[in-house]
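One protein chain omitted, others in place.
Chains here go by letter, A and B, matching the order in which they are written, and residues are numbered from 1 within each.
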Amino acid sequence: MTIINGKPEAEAAGKNLADYLKEKGYPEAGIAVEINGVIIKKSEYPGRVIDGEDVIEIVSFVGGG
Amino acid sequence: MEKTNHMEYLPGMENIGSEIQNKIMEMTASFNSGDFTEEDVCRALEKDVCSPRDFMALLSPAGENFLEEMAVKAQKERTAHFGNSVYMFTPLYISNYCENGCVYCGFNCKNKIRRARLNEAEIRAEMENIAATGLTEILLLTGESRKYSDVEYIGNACKIASEYFKLVGLEIYPVNSEEYKYLHECGADFVTVFQETYNPDKYDVLHPVGSKRVFPYRVNTQERAVMGGMRGVGFGALLGLDDFRRDAFAAGYHAYLIQKKYPHAEIALSCPRLRPTKSDGNINPGDVDERRLLQIICAYRIFLPYSGITVSTRERAEFRDNAMKIAATKISAGVDVGIGGHSTSEDKGDGQFEISDPRNFDEIYRALSSKGLQPVMHDYIYV
Partner (left out) sequence: MKEDKLILGGHEFESRFILGSGKYSLELIKAACENAGAEIITLALRRANSGGAANILDYIPKGVTLLPNTSGARNADEAVRIARLSREAGCGDFVKIEVIRDSKYLLPDNAETIKATEILAAEGFVVLPYMYPDLNAARDLENAGAAAIMPLAAPIGTNKGLCTREFIRIIIEECSLPVIVDAGIGKPSQACEVMEMGAAAVMANTAIASARDIPAMAEAFGAAVKAGRTAYLAGLGAVRDVASASSPLTGFLG
């Protein structure tokens, strides 16, 4: 099953990344996505279909020192 | 004969492309000693660590009024870094052939003096006698002639010196880094070369002929020596040739830059003043009197508290002993600046200059001890 930010996600597989992010309400700016250890460029989001085996990290900024 | 350009390298001279020369030239050119006030000197004396500008203040005319305060501060630094140790050594001149025409030097190739070069047996005889006094550090010197004292000859002298001494230093003509590597393998660990003056225009006038004319090759000597693996390098301006404050500054700043770039290298400073020679008894250090010389020595100690400072036999005994107590750390003893005087009753080659402190090893040892100083022969470990 697809793992996103450490959690199994049954519904993600088969969707393209852009649609998935929008559907889940992630902000458009200030995020980065890594799939299986590889950073995905923003321009590649629509063309990248999520696989059932993918391990995905979606990150954004928080306060820090 | 037309004079060569003293700022251009000659064939065979290694150009390491260092930025250090420009830094020295720029900083030294900005040093107008009259600009510094007593306030600047006080500020420098108050600091834990002096900047190059503080060093300028200490060397300035304003600093002359604070000589006692500078001496107190210098002595504190000296004690903190070296305790009461004084390192003893002797120079051994193995050849006085020279191809240069430095107008102030007794070895000037135009001077009609007795020239000599020691052969291997003579070098051994000299070293045996010196070693018998108890000294374990030696400084090998030559006139500047690749023809009469080539690198192989000097390397061989280093090998012999390693048999008799624990520490071997060199004061020879500047060579390339590969040659320093070779000499280091032969047993030499320290290289001293005096820039004489850091003012290129004056340098041009004073060095009309010979490979020594090439100013940048000489300035970059210490860096090539460190690149060649030498443990330490010595710096010095011959005080009295040009504006002595600027020259003293440049030599100290040069040492500072080398230490910064090569933090593992040991640095040492000398502060030779001009002396009369056999060919010209009128040569003198001009405006660099003893007070000013002591000011320079104290400024060196305060600016570079960890560096070795040597005071040569150009100075009288009382000055040397007091300078050791205040700020300097290294003293030569039983000095003969000619060729062959350690093993025969008379030099076979004439000396480089006239010395002011003829005391032998025992006399200096006793004088230092009576002042509460501790003569040390060497303190190195080889691993």
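Quick note on the criterion: a contact is a pair of C-beta atoms (placed from the backbone, for glycine too) under 8 Å apart; a residue touches a chain by one contact, two chains touch by 3 or more.
Please read these numbers as outputs of a predicted model, since none were measured by experiment.
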Q: May I ask you to name the displayed chains that the omitted chain touches in the full complex?
A: A, B
Q) Of B:Lys112, B:Lys147 or B:Arg291, which one is in contact with the hidden chain? A) B:Arg291
**Q.** Residue of B:Asn84, B:Ser279 or B:Asn322 touching the missing chain in the full complex
**A.** B:Asn322
Q | Among B:Glu69, B:Glu99 or B:Glu363, residue touching the chain not depicted | A | B:Glu69
Q. Going by the touch rule given at the top, which residues of chain B touch the chain that is not shown?
A. 39, 42-43, 45-46, 49, 66-69, 71-72, 75, 260, 263, 290-291, 294, 318-319, 322, 325-326
Q.
Across the whole complex, list the residues on chain A that are touched by the chain not included here.
A. 5-6, 24-27, 29-34, 37, 39, 41-42, 57-65
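Note that in this section only the chains that are shown with their structure count from here on.
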Q.
What's the distance between the Cα centroids of chain A and chain B, rounded to whole Å?
A. 69
